[in-house]
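The other protein chains are all here in position, but one chain of the complex has been omitted.
Here is chain A:
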Amino acid sequence: MRILHFPDVVLRQFFENFSFEELLKLSFCSNRIKNLIRSNQHYRFKKMKTIAYYLTSESMFNITGKSTCCYLHLTLMPHPGEHGNPMKIFGMEPAIFSSNYSESSNVYLYRKQKEAVIQGVHEYLFQFFGSSINYTIFSQKTTELPPILKHVSGSDIWVPDDKTEEELESYFTDYPIQKYLKLSGKLNSRFIPNSVVYRNEYLKIDSGNYGDEMLHNFKGRHLLFIYTNFRDSTIIEFLNKWKSNQGFQNLKALFINLFDKVFDNLEIMRNIDVKHRKPSEDALQVKWREMKTISIPHTCSTEKKTLESRDYLIRDGDGQGASVEITPKGLSFVVWNSTENAHIMGSKND
């Protein structure tokens, strides 16, 4: 069989019998077939919307792709043996399991350092799927930070307990600028005050501890805390600083979902210069966009959200408004946006 001698129209139908995983495996045969697959099946590759790299343990990576029509799934595992004849695919070889193991064609075993392997695989996938899709990296309760990958637009990273402040700063300094960064783990006092982490535009923290310090140091636009505790005094200080135009000028939204503490929301409200809509008036509806990572399938997405509140602040100096909602379990704070919340702007600056 000399498939390279088939006319393009036949090759197109031939390739349509292959899943993404099988096409990738076929593309490993040579540069010529790789380029042929890329050009002949371009219309399929451009349907891919997201690629996620998931470090599930110190040594195993799951790669999940989601297109408008189907999924891509690859697993990279360390090679169990000392010897063998690995293909020159980033030092990997396909795993051959028993014939009734349906996923066998999607599993690759690697021998080289996993960082080099995953970077090689990522570069390879990037050649097929291009820069327009959403690349996300995930890690979960591992003792290592995931490899740094270029072109990644979102990360959901477990910060290992034993990493020092210096190690974390060095890692995140090398990390490419991303649209979204979520950090989990014990994060209290783990970063230097002017850490690059705090300059992320969209930072989500899942700490299980206190987040006061991180709120103080944040320089970006969107900050979300889940399962993270705060002192009431920190919230009062934050809202007063914003209101008096003494800090957090870039901030567009702050959300706090407390872990095991509760706010004294009435006490906080008494200590800030908050305005209230009357019960006879409609509550203010503020729209914003939440970015989040999803587990099944692993991906990063954006969702439209609405905050409905009767309480708001007007900033001194520029008159910028922000809706605020404080409950015993958390805080929502959204700065009014001139495009999405034009219905509020101007009319409430009394």
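A few notes on this one:
The rule is simple: a contact is a pair of C-beta atoms (placed from the backbone, for glycine too) under 8 Å apart; a residue touches a chain by one contact, two chains touch by 3 or more; residues count from 1.
We adopt the following convention: contacts and distances are computed from a predicted model.
According to UniProt, the chain absent from the figure is "Skp1-related protein", selected among "Molecular chaperone MKKS", "Skp1-related protein", "F-box protein SKIP8" or "S-phase kinase-associated protein 1". When the omitted chain is restored, the residue from A:K25, A:K66 or A:R190 that touches it is A:K25. Touching the chain that is not shown, out of A:R2, A:K278 or A:K304: A:R2 (per the contact rule at the top).
Interface with the hidden chain, as seen from chain A, comprises residues 1-7, 9-10, 13-14, 16-19, 22, 25-26, 28-33, 43-44, 47, 69-70, 87, 89, 93-94, 96, 99, 104-105.
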